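What you see is the complex with one protein chain gone and the rest in place.
And then subunit A:
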């Protein structure tokens, strides 16, 4: 029966420590619940150990148990240790250990001695005080050590298993030591005349019954711990899934993708195992959202994700890294395989998506890059794939491009140009030149068009077509445009009063709500008469945003500044623009004049535009006049003003003024 008690003690202690750690980890009400569960388990185990051992004890006289005291002893075990476990979870570590540990030790002892009072033996009982004291000291001391270890098992960086095992060992030691020291303190002398020996057969059956009941309690404690663990693990998995996946498509999200990329880099040896990054961007998806709504757009994205899965295969790692941006990590494939995959994706994504009776025609652009070859680091790989994607888009979309280093050079060139352009204004590298305009009939100078020049310190003169789009893209156009306007107005004040100045406006500037105010400010600061200023716009500026453009241009026109429609005849040339917008002048695109006299169609177009202008009450300027034939044709066609190399190249304001002086003197002479 001692063996049974030992097994009971070991199992009980092991499970107790398990539950005890849960008590320590729990907070609030959960901690009370776990402390309760731990104490029921511990109390049952301690009490059963004691009781079974007592049943195996063979006193020299008949023995019975007092039922009330026996039950009280169980309650003491449960309640006492429960308080101890709860205290051991206190925030102040030192107090938790001291109070928790000693309460547990005391409870074990209290249970034992109350249990001993319940042990009624027909003999003379004597107690050895020394051993009682020793048992108390042992129980409390060993419980304190067990508490120390269980607390330590929660610390990071420790071997938790070993620490927990030590704790279990000391808890067993505390229970066992108390029992045997306590029993050594207990002595029974038989009284003569009474029959000796206990009813060992009945006691044996009782011991087994108690052990069974106690084990049931103990294992119930364990199973609640395990059930809770399983639930927590399931919740943990679900949370992890949510944290790592895109809610809409179920693909990896950006966060998981970064981690996956890092993993791939760690596990792959440089240069041996190929690793590809494929970046995918849907073309024309935005308009789906804009026209059919986001809910609809989401369904389209789900279908897109499904197509990706089908084509790429489930074993590959696919992520949605932005609204309509996807990325795939491809391993164990050749460059050819990846090219095949990309071709397949481009084709499948270009197929119509039919949802709710709507047909969505999209496309996809793809950029791919190989790790270790084109990019040593993770960031470089992502950057290269991005550059390749950008190149695919630049080449008309619906295609894929593998990264090659030249792409990088282009991007690098652009970046350098960008930095240089940002500095150009401050360094005075920008300048304005003027191309004079003459009256078609008299040949007299009527004004000049301001043209921007950039003298790059290393690269020399950079044509506006190379840097104006860049300035528009990086948001510099407003600053540059304002500077040109101010410069032109300032220099025009030195010219004869009858001469106007024409300044080009970028579409981006027209969309800027500050435009009107900055025009007014510049005119008042430079003192130029608004009537001498003309702003040239292109038709593209009016496309798509007519309402705002109309409001801005009307306000400018009301202020007295003239508006000219530049490059007329090449774009949409919608007559409704001429009608709706406050346009004072049409400038016929240079391409028509330059094909005169060879091209009779161009001649017809020039004549038609001139007539149109005359009928609508607009002035007409012919640009790009290089020969006398062209000059004569344009004048005869009825153009009001002429401009081109035939009269003058663009010159500085000073040069323009000296030319003006010469002609004036010549006219006077």
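What we mean here is this: a residue touches a chain if its C-beta (ideal position, glycine included) is under 8 Å from a C-beta of that chain, and two chains touch if they have at least 3 such contacts; residues count from 1.
The rule we apply is simple: contacts and distances are computed from a predicted model.
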Exercise. Assign the chain not included in the display its UniProt protein name, restricting the answer to "Quinoprotein dehydrogenase-associated SoxYZ-like carrier", "Sugar ABC transporter ATP-binding protein", "BLUF domain-containing protein" or "Cytochrome d ubiquinol oxidase subunit II".
Key: "BLUF domain-containing protein"
Self-check item: Contact partner of the left-out chain, one of A:98, A:292, A:348 or A:603
Solution: A:348
Quiz item: Which listed residue (A:6, A:292 or A:311) would be found touching the missing chain in the intact complex?
Solution: A:311
Quiz item: Pick from A:28, A:357 or A:426: which residue touches the chain that isn't shown?
Solution: A:357
Exercise. Have a look at A:340, A:525 or A:661 and name the one touching the chain we're not showing.
Key: A:340
Quiz item: Residue-wise, where is subunit A in contact with the chain that is not depicted?
Solution: 303, 306-307, 310-311, 340-341, 343-344, 347-348, 351-357, 359
